[in-house]
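All protein chains but one are shown in place.
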Amino acid sequence: MVMVPYTLEGSYVLHQMFRVRWAAWKALDPESRATVIAEAAACLGEMPTGRTALFSTLGHKGDLMFLHFRDSLAELNQAELKLAKLDLTAYLEPTSSYTSIVELGLYESTARIKKLLADKEFKPGSEEWIALENEELGRQRIAMAPRLHSTIPDAPYLCFYPMDRKRDEDKNWYMVPWEERQRLMHEHMMVGRKYAGIVKQIITGSIGFDDWEWGVDLFAEDPVQFKKLIYEMRFDEVSAVYALFGQFYISVRTPFEDLGKLLN
Amino acid sequence: MVMVPYTLEGSYVLHQMFRVRWAAWKALDPESRATVIAEAAACLGEMPTGRTALFSTLGHKGDLMFLHFRDSLAELNQAELKLAKLDLTAYLEPTSSYTSIVELGLYESTARIKKLLADKEFKPGSEEWIALENEELGRQRIAMAPRLHSTIPDAPYLCFYPMDRKRDEDKNWYMVPWEERQRLMHEHMMVGRKYAGIVKQIITGSIGFDDWEWGVDLFAEDPVQFKKLIYEMRFDEVSAVYALFGQFYISVRTPFEDLGKLLN
Amino acid sequence: MVMVPYTLEGSYVLHQMFRVRWAAWKALDPESRATVIAEAAACLGEMPTGRTALFSTLGHKGDLMFLHFRDSLAELNQAELKLAKLDLTAYLEPTSSYTSIVELGLYESTARIKKLLADKEFKPGSEEWIALENEELGRQRIAMAPRLHSTIPDAPYLCFYPMDRKRDEDKNWYMVPWEERQRLMHEHMMVGRKYAGIVKQIITGSIGFDDWEWGVDLFAEDPVQFKKLIYEMRFDEVSAVYALFGQFYISVRTPFEDLGKLLN
Amino acid sequence: MVMVPYTLEGSYVLHQMFRVRWAAWKALDPESRATVIAEAAACLGEMPTGRTALFSTLGHKGDLMFLHFRDSLAELNQAELKLAKLDLTAYLEPTSSYTSIVELGLYESTARIKKLLADKEFKPGSEEWIALENEELGRQRIAMAPRLHSTIPDAPYLCFYPMDRKRDEDKNWYMVPWEERQRLMHEHMMVGRKYAGIVKQIITGSIGFDDWEWGVDLFAEDPVQFKKLIYEMRFDEVSAVYALFGQFYISVRTPFEDLGKLLN
Partner (left out) sequence: MVMVPYTLEGSYVLHQMFRVRWAAWKALDPESRATVIAEAAACLGEMPTGRTALFSTLGHKGDLMFLHFRDSLAELNQAELKLAKLDLTAYLEPTSSYTSIVELGLYESTARIKKLLADKEFKPGSEEWIALENEELGRQRIAMAPRLHSTIPDAPYLCFYPMDRKRDEDKNWYMVPWEERQRLMHEHMMVGRKYAGIVKQIITGSIGFDDWEWGVDLFAEDPVQFKKLIYEMRFDEVSAVYALFGQFYISVRTPFEDLGKLLN
């Protein structure tokens, strides 16, 4: 039977990319602009601390990006609706977005737990089997809670992109035997570790939520490190052969109080 | 001769995704907005009970989604035209849609009926052959009527996506021998069954109606179950090798009376 | 030498898909709307009988579709320009279109005529060769005239889609030997024949005219038959292996006098 | 060493496709429209004779197409800027364009000249080598001048499409040995010759200038000949296996003095 890796889920995440409708915005008189910005900044300021952030995105894919971390999809939807109701929204054009959930893929633990279950000779799907699975995963969930429900890192630069694992005719990730997948993911993780303290990664799962399987958020002090990390990873076998990438968004973190500076 | 599985068809289904034209909507005075919303809510309220639903969609793919189940394509067209004539429509921009029909693919019954026909040594296409086919399918149609002509499930979350079976150079679903297709579909269904009571699936066929072969609607109390179900299925051989997915839409069910809350 | 099947060409065909600009249309007062509709209906009424038709299309791909059959490309261009000059056009946004020509692919006759020419030992391209070709094709053209220059069928539902024959690395229709192509097309046609009297097919060629090689129009009383026909055909070897499909448009026929009902 | 065929370049070419903004145009009063058209017609009339042409394009891809032939890219840019400055431009929406240069691919001559150079045992890249190359190509350039710097043919119909040579994993034009490429191009040209006097072809190169490698313009009295020519060519090995096609634009030539008729 095919082995599906256990995953742990944390905060729901929404990326919202907007282009400013400059013609309409510039047509507004300065006081009205100040009112619009004050309302928006106040609304952002009331959002859960460290769980919503504002970015200035490079290029035509968007001028502003909002990033939200929330405990449930309903709360994420509420955050989005709150922004939609701001007067500022009349001057923004949505260009893209991404809906996902913080995800830890437990490749190593899956192997360990499955072995434990097999050793005990529990029948797959039986009560004891499920109880042991839940116990083991519950323990991991507690240990991983800080990563599952973190705030948004403070770094000045953010690189976001979605990705898939390929399902081509010969090279199909979902048909690769478990041991091979585990080995490839381990090698992949080793490259990431070389950048510990330099680039902070948050992986989110988006199967069923958006058009790609995963979203990747990289945070750093020095943006050239995004290029170095991703380029080095591209030579990993799992990335070289099985990774399929979507669009890349590179952004500069902007404090809420600088929203006015961005727009005026 | 190639075996084509029998299918049973039920309600015609239309998904309509809309973005709100916030600039124009915000330019409207509060009384006018109230009138527009009241007209829309009244129109929705008069639609056949449980056969039209309203959703708030996450992200830039749409703000509102309407889902309609109807007995005929003409009635589906009428539902669409009724909404188009609302004053609300002047504030909505269609971003996507999907036209399909509730479909049950009878893999197991096809094998049984074809064997029956073969055993009787009826000539394919002969009167007796067709009579027996009709009798058997008619019996199934009656048994399946509640699923074929259901109302829209009440669950708070909806995940919708269209999909195809691949026709690549080597991996071509439509060239796979019948027994293999039947085996793969059975295995696929077994995964779905593990989620019985957790995720409700409605499969619709859209060959000839829209750009993909099938539409999938998943309904659940807990949206993370969409990810778990689809991720587990992605390791099924039939999905791993032969599934091609379109865009995913994740939405929150909204009662008609909350339309005003969504927009104001 | 590679065998190119003879084709016969008939009417030039244009599909025009439009979305209604509802905001602008709703801003118009009722009398002005009535004038706009009257002008459009009058213009449609003056078009050659049975050679222009109006449809209400399902979903966001278009609200209205016009279908024109004409004797020349210049006349097709004139039909399009006539509609463009209507006041109605200010309220329509073109979403798609398709330009093609009614085409009969003579797979069986090609084999017969080529054999005739070979038997006579005429030199390919010689005067006698061309004369015999012209004589044989002329006879066919007269026999097929009703199909080549037909009016638009009256059925209440229309399914339109464009398609290509694949030219992949291994599976390349244009490299398949003639006898194999002829066998596959025959098998394909046999499926179509099972739907005679249920689904009327008009095949149009669009190489050099539009982005796909062929356009397919299916007309029926019961739209579920589109799905049944195309699904069954998808298991044909020629469709399973070599067909590549574009977007599908499903529409409801609307008499010209109901244009006002569609819009008001 | 890989053989790159010599090419000769002539006029720079720009195709400009525009949709008319009918709503804005119709909102203009008749005198203003007349002024706008008169200004545009005058500007077109002052362009170099036979080197700018106007077309009415079928379908939603564009209403008008301008085609310019010029001696330099700077002049092409000037032609474009001149049109941009017309009042008419406020009523046009660019939908597409294509930038290229008239190109003659010298497959036969390349073989001959390379043999000449080899026979003389000149060192590749040496002064004598280059001198002989220049002499031979210069002679061809003079002989071909009428084709390199022609006016736009007068035919009433134009079919334009861009194309690439495929670089797939196994079927890669740029890895095919020279002799094979030369044989395939010869066979391809033989089909084109059958249409001499019926369809006039102008091939333009666009590597470095636009998104495809070549642009093809076909001119004819009878548009069905475009379909016949391209369909027959599709069975050529070089087209069947290595051709990749972009969008097709089919247009009707319109004298400048009929611009008003097109729009009113």
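We call the chains A, B, C and D, going by the order they appear; numbering starts again at 1 in every chain.
As a working rule, contacts are C-beta pairs under 8 Å (C-beta built on N, C-alpha and C of every residue); 3 or more make two chains touch, one makes a residue touch a chain.
Keep in mind that this is a model prediction, so the values were computed, not measured.
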Checklist entry - Pick from A:Thr35, A:Ser126 or A:Gln247: which residue touches the chain that isn't shown? => result A:Gln247
Item to check | Sites on chain A contacted by the missing partner chain, in the whole complex | outcome: 19-20, 22-23, 26-27, 56, 58-61, 63, 156-157, 159, 161, 168-171, 194, 218, 223-224, 226-232, 234-237, 239-241, 243, 247-248, 250, 252, 262, 264
Checklist entry - Which positions on chain D touch the chain that was left off? => result 2, 4, 7, 9, 14, 16-17, 21, 24, 73-74, 76-77, 80-81, 84-85, 87, 89-91, 94-99, 101, 125, 167, 169, 172, 174-175, 205-211
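Quick note on the criterion: only the chains that are shown with their structure count from here on.
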Checklist entry - Among all the other chains, which ones are in touch with both chain A and chain C? => result B
Checklist entry - Which integer distance in Å separates the CA centroid of chain B from that of chain D? => result 46
Next on the checklist: So the centre of each chain is just the mean of its C-alpha atoms; given that, what is the distance between chain B and chain C in Å?
Outcome noted: 28
Checklist outcome for this item: Expressed in whole Å, how far the mean CA point of chain A lies from that of chain D is 46
Checklist entry - Counting only residues that touch at least 2 other chains, which ones in chain C make the list? => result 169
Checklist entry - Pairwise, which chains touch? => result A-B, B-C, C-D
